[in-house]
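Input: one structure, supplied below.
Just one protein chain is left out here, and the rest sit where they should.
Here the chain labels run A and B in written order, and each chain numbers its own residues starting at 1.
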Amino acid sequence: MFDSTAEPALRLCDVEVSFPVRRGFFSAAGKLHAVNKVSLDVARGEFISIVGESGCGKSTLAKVLLGLQPVTSGTIQINGKNLADYSRKELAYQVQPIFQDPYSSLNPRKSVAANIALPLILSEKLTAREIRKRVHEIMEMVSLPIRFEHSYPSQMSGGQRQRVAIARALITRPRILVCDEPTSALDVSVQAQILNLLRDLSRRLNLTSIFISHDLSVVRHLTRRVAVMYLGRVVELGDSEEIFNNPRHPYTQLLIRSILPPDPTYRLPPVTWDGGGPDPTNPPPGCHFNPRCPYATDLCRTALPALIKAGDAHVACHAWHDIDAWRAAGGKTPQLS
Amino acid sequence: MADMTDACPAPILSVRNLEVTLRTPVGDLQATRGVSYDILPGETFAIVGESGCGKSIASMALMGLLPRIAHASADRCRFDGQEILGLSRRKLSRIRGNTLSMIFQDPMTSLNPVYTIGDQLTEVFVRHGKGNRAQARERAVFLLERVGIKNASARLNAYPHQLSGGLRQRVVIAMAMMCSPKLIIADEPTTALDVTVQMRTLALLAELQKEFGLSIILITHDLGVVASLSDRVAVMYAGQIVETAPTAQLFADPTHPYTQGLIRCIPSYGTPDPDSELSTIPGMVPSLIGRQKGCAFRNRCPLAFSDCGQVAEVALQKTGEDHAYRCLRPHDSLIAHWRGLHGESV
Partner (left out) sequence: MSNTPAPLDNMELAMPTPWQQSWSMAKYHLGLQTGALIVLIALICAVFAPWIAPTDPYAQDLANRLAPTIWQEGGSWAHILGTDGYGRDVFSRLIWGTQVTMIVGFGAAVISGIVGSTLGMLGGYLGGRVDAAVIFLINVKLAMPGVLIALSLVSIFGGSLLSITIILSLLFWDHFAVVTRTATQEVRTREFIAAAECSGASRSWILFREILPNITSKIIVIGSLEMGIAILVEAALSFLGLGIQPPTPSWGILVAEARDTMFFKPHLIIAPGLAIFILVVGINLLGDGIRDVTEPQGRN
């Protein structure tokens, strides 16, 4: 939809996931829209980021792409074929995950080789010798010494385990890699190693990568396109250059200003408080961000803005034009809460 | 900070040669080695390092919160004029939550889910004999309002699970402030919070510190947090302090190769470019089991040379007023290396 290439590797069309929730014992069951009408095209070989805070639906979206969470409505196409039409085993050769916590993403009772080879063992197409060869190839690719093949995850450091997880994800030679906060459990020095590895591999193997993160500074360093999510909706989408240099949605602006630079001359802004975080089970009417937004108008409090083209990006904000003009005229960003 | 000259204000906390050993089935693990620092009244002292570097366990030792397999010893561990290491539980509990309090990473671990936040806030106050229930309530309302919780007197009846993560952490901060502590140890206080909440929580800590003249030990892995909040920093690696400096100086002239590497690893450091590699520190932290000879960082260090593995122990070298680093190389050559990394001449 936003990309002109012939056939995207991944196409999301009005994807919606909702869960029934009960707020009190007597109150009627409500609905939590974890993912709300998300449409997105990802071109083959593209490295795209999805950012947002906890509860914005980014992890649910990852589960949807992996086929772990059925959608309530909408369609997902992978290489032109509906995700629902793939069998589990076929899907394993299309999409693979890398999860956040390398301490829980590997089976502690299985050796490194058995963990990595799992998708191949399940497909039952290769002999044990062929599987072993593939495991060695992939371990080399992620810079894991072959001598670790009979070791167990509990013997390894977080960074090594994450390499094992990457090896397992790549052993089926999938087209799409879904990385759900792959480095947020790692130390900074290790994080950098893993991020470099992920980027190199996705380039070398021409992978389509969806990188889900809450850390904008990582995203800025890694990807060319970014989608910002807030309470289940994409509120801004565009090239990362554009989004970081000229954020249009007030929420994106807030996120970018929340990055703490490693700069001792940086001064924290004075504290202001709102009524606490948003409640995903009970989003405010109109634009979901309006209670926290300093630019909110009556329109924002009643009508939900659609994701529309705004300059070189797409933004879901009624007031983006005014904000843009005001910022261009040198208006100081008001303090957001 | 091996030997700080006794400057004008007496330190609120003075630690010398703190050693913590963990007895594990595979051998004794040296969690911290020769950790020494002074905290002055009203300053924020950051201890930064990666997981397993000993930054948390050093503070746990001060609070008497070590696991049973741990053993701590120190030449000195004086808080507010009193030796606190090895104090009996009774005596420690008079200090903990009173003049010395702690903020943990996960607010749910510091709040008891079965009591209202009002109960928990007033309980600390009354237990330490600061006043009666009514006074405690008054102070709780004052502090909750101070940390930005609206409708504080009504919120006293709320249970922890009824609050969002950010609000909970503010309640924990208010609880730490109940007895007007002199020192707060904040262990990764914002790691579990969302980015937008993190900034506000840090700003709140900074404000409270100025207002009440607190000292804060800020334990974190995030150099962004260090830069935004602290006055002085100690960088820890493999159980040792490898560099200590005023924050501005640490970022301007990081001296120890590990500090240099750590700063360069931060994704938001320098100009972001999706085409360039992030710089990394190759390799991994060495095993801390058994006492190791030489510099612990040598196997990852771009400047390591043969002596690094030969010496028994690398000593802290002083450079300037308040800046020390644990490396065999002279200060000039390390700074030259740092500038060289950025294409500058010395």
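To be clear about the criterion, a contact is a pair of C-beta atoms (placed from the backbone, for glycine too) under 8 Å apart; a residue touches a chain by one contact, two chains touch by 3 or more.
Worth saying up front: this structure is predicted, and the values here are computed from it rather than measured.
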Of A:Ser49, A:Ser105 or A:Ser202, which one is in contact with the hidden chain?
-> A:Ser105
Considering the complete complex, of A:Thr60, A:Gln77 or A:Gln160, the missing chain is touched by A:Gln160
Quick one: say which of A:Val35, A:Val64, A:Ile78 or A:Leu91 touches the chain that got left out.
-> A:Leu91
Residues of chain A touching the missing chain are 63, 66-68, 87-89, 91-92, 95-97, 99-101, 104-110, 115, 118-119, 122-123, 143-145, 148, 151-152, 154-157, 160, 165, 168, 172
In terms of residues, what is the contact footprint of the unshown chain on chain B?
-> 25-26, 282-284, 286-287, 298-307, 329
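Basically, only the chains that are shown with their structure count from here on.
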Centre-to-centre distance between chain B and chain A (centres being mean Cα positions), rounded to whole Å = 31
As the complex stands, chain A meets chain B at residues 47, 53-54, 157-160, 187-193, 195-196, 199, 214-218, 220-224, 240, 244, 254-255, 257-273, 275-277, 337
What part of chain B is in contact with chain A in the complex they form?
-> 50-51, 148-150, 163-167, 194-200, 202-204, 206-207, 221-229, 247-248, 250-252, 261-263, 265-269, 272-274, 277-282, 284-285
